[in-house]
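Missing here: one protein chain of the complex. Every other protein chain is in place.
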Amino acid sequence: MAGDNQFDLVILGGGSGGYACAFRAADLGMRVALVEKAEVGGTCLHRGCIPTKALLHAGEVADNTREAAQFGVAATFNGIDMAAVNAYKDGVVGQLYKGLQGIVKARKIEFIAGEGRLVSSNTVQVNGENITGANVVLATGSVPKSLPGLEIDGDRIISSDHALKLDYVPASAIILGGGVIGCEFASVWKSFGTDVTIIEGLPHLVPAEDENSSKLLERAFRRRGIKYELGNFFSGVEYTENGVRASIANGKTVEADLMLVAVGRGPVSAGLGYEEAGIAMDRGYVKVDQYCRTSVPGVYAVGDLIPTLQLAHVGFAEGILVAEHIAGLNPAPIDYDGVPRVTYSHPEVASMGLSEAQAKARYGDAGVKTFNYDLAGNGKSKILKTSGQVKVVQQVDGPVVGVHMVGDRMGELVGEAQLIFNWEALPQEVAQLVHAHPSQTEALGEAMMALAGKPLHVHD
Amino acid sequence: MAGDNQFDLVILGGGSGGYACAFRAADLGMRVALVEKAEVGGTCLHRGCIPTKALLHAGEVADNTREAAQFGVAATFNGIDMAAVNAYKDGVVGQLYKGLQGIVKARKIEFIAGEGRLVSSNTVQVNGENITGANVVLATGSVPKSLPGLEIDGDRIISSDHALKLDYVPASAIILGGGVIGCEFASVWKSFGTDVTIIEGLPHLVPAEDENSSKLLERAFRRRGIKYELGNFFSGVEYTENGVRASIANGKTVEADLMLVAVGRGPVSAGLGYEEAGIAMDRGYVKVDQYCRTSVPGVYAVGDLIPTLQLAHVGFAEGILVAEHIAGLNPAPIDYDGVPRVTYSHPEVASMGLSEAQAKARYGDAGVKTFNYDLAGNGKSKILKTSGQVKVVQQVDGPVVGVHMVGDRMGELVGEAQLIFNWEALPQEVAQLVHAHPSQTEALGEAMMALAGKPLHVHD
Partner (left out) sequence: VRVPVVSPLVRRLAKEGGLDLASVRGTGPEGLIMRRDVEAALAAPVPAPVSSS
């Protein structure tokens, strides 16, 4: 650490939100201290986005291998070598981690290893030393939550943190929670050969998505043999001789080797001095305005610590916004409707903007037009043997206000959907651009053509 | 056939250009006759885009299976079952063909099976009958070309038509021509286990692409063990006992089981009455203006028959343009720079707009700025174990004028790149939208952020 403990910016927490803020602030010429008790990269790199997607890709390879004969490839699937899967996953994480550390160094950010605590509105205490900054950013992120009375033992009742470190493939698993994380693990484990049952109290899987997407995912999961119990809440779990037995409010029980608790994540804020410094909080989250300013001048908060979408790229955006705001660049606040969302299961669920229900609430039932393009008409999807739909929600005579996609590899289409939504494009403005053939992006193009009144590969 | 042979529109040829025109014209209320000597769908569906991409996907599955251990999946690759590969490929084609036939029916297009000939500016003769239309569209497409004196025997010296029907995997193959089709077959065959050598007279593979893309593809092919001889022209071929021996102008020779001739495609126009009807031609191509009008009023031409980019989606666009132009909708002419281009090899090459060299020719050396984002920094690409780059060409202080990408699955990113290019977006307009993490679209986002002066995951 430099002898001088006075910085332009002190950031507490080096996850997606914290490090993005540090990178941008350093870029803008600030002297930045980044305080991190574990590893730069945070949840996303070490316990979240990246390791889960590596597992999902290993699952895709396993499925490809198992189903190779469908494509004319003679192959034998001999099983999952979990040690090798973990070596692959850790290799990916390790390389990206090295990359991040390199950027921290290159941008001359003062990385301070240690657990920090806010001791005043401009001071973070770490390793007994006070680090002060003209501005402070709180970015301590989140950790897995549980339900009242449900104890995560890390062995048979586990969180995503443990699930990512399992050194074996469970023969059977219960997944408590059918949101993004639950569905991603359901997908991985099924691909690895586990007998999976999801318990979700709400009536649908990925309940935050447009109902059409939920239904399509449910259909695909059913075909894959992933079981789910929807619409009835979990009522308890007990240990059996070799596993666990979960009960559901409707009286059913499910037995399995282990249970993954994926009921959400809670902010890391207790005992860190936030309240003492006068920062307004709400159920553990730090309250902020549209520039991520807390109630205390000079103190900002970003990422999973604030009650916005818990996504790594939202953390990036908030971190960058804060750095630019401090630098006086007058950045525009983030339009959270404009943030792309992806569930990387097999099949993937990707979306932008408003669901049909949300759009109708905003524009009235008669103010909304939708079109569902079925991937059955899309050549590339047929080649991949994936099914699903691209659903587009349009404000009548106006722009596209929502895009909802289900199908393998749909996550990459959200890049185009994001421009369409954020730039308020009219369907005809997209429809006049002919998409590459044969690609999955064509499905988006076909939906826009249909909404623009000029359907191409569509059965009338 | 209806008793009445008088139509609003007669289209000669039911490939991508012809059927898209028929669909749109029928949509707009015209009575349409579609004359086709073989099958609706043409080259693209039956002998082009679709079957090649099915083979490429089978190749991907084979590679995945072979390399499964890298991802922790224990598997044995037992070889390619060409009969099963062909059944898969034909299944995909068959389903899409059925879909197309359904649309022809649903839109009440008069499908006339038979070889047609233009006998006057408004009449096509087929099966001895005259079919007249207020307007006529020529859409007879293209077929594989060869070189002077090089005879395609369909056995050891073959075209893509034959290559798509092979019922065995050649042990070795020479590919004459390193363009899109040549590189796609090189990729497929290598995945299937063939020893492949490409002979290309120009100094690079995919020579129409930005030089950076060519170099990246060459590097990737070299790593895959695909051999190539660049910069020296093919000088001849002779039969050996069991195969062929090709000679190159520099004196080298290459021996293999067979040789695929992929030196381009020529228009189908000879003997069809075009010249006799007074239609201006140029080396077999039909000459057209920006609305695809030929020199004879009322006669249009679209697709591979005219000297524009030989791509299925260009055919679609031209077909639609013609239908809308005839209907008086005043469509804007096609901006051919704005058409996405994809080579679906492993890795893929995808591009939009101008190469760096083209941009410099247009805007001057000082008028162009570029940025290359290496996929090594992109999490999702690391997970897929693919390498490559996203290169963006910007007019200084202006919009993005070119995007050039190499890497597995980059073909789907061209959807977003297409909007950026065609909508004249500035890098900062894209940069302010945070991309989904972890996705390959992030690489495009990172390149835009870097050009906008706010690099995120970039080593300075």
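By written order: A and B. Residues from 1 in each chain.
Throughout what follows, a contact is a pair of C-beta atoms (placed from the backbone, for glycine too) under 8 Å apart; a residue touches a chain by one contact, two chains touch by 3 or more.
Since the model is a prediction, treat every value here as computed from it, not as a measurement.
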| item | value |
| --- | --- |
| Options A:110, A:429 or A:442, residue touching the unrepresented chain | A:429 |
| Sole contact to the chain not displayed, among B:323, B:425 or B:456 | B:425 |
| Residue numbers in chain A that touch the chain omitted from display | 399, 423-426, 429 |
| Interface with the undisplayed chain - residues on chain B | 290, 330, 332-333, 335, 399, 422-425, 429 |
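Basically, only the chains that are shown with their structure count from here on.
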| item | value |
| --- | --- |
| Centroid spacing, where centroids are CA-atom means, of chain A and chain B in whole angstrom | 35 |
| Complex contact set, residues of chain A against chain B | 16, 20, 23-24, 27, 44, 49-50, 53-54, 57-58, 61-62, 64-65, 68-89, 92, 95-96, 99-100, 102-103, 106-107, 311-314, 316-317, 320, 331-332, 338-342, 350, 376-377, 379-380, 382-384, 409, 411-416, 418-420, 422-423, 425, 429-430, 432-442, 444-445, 454-460 |
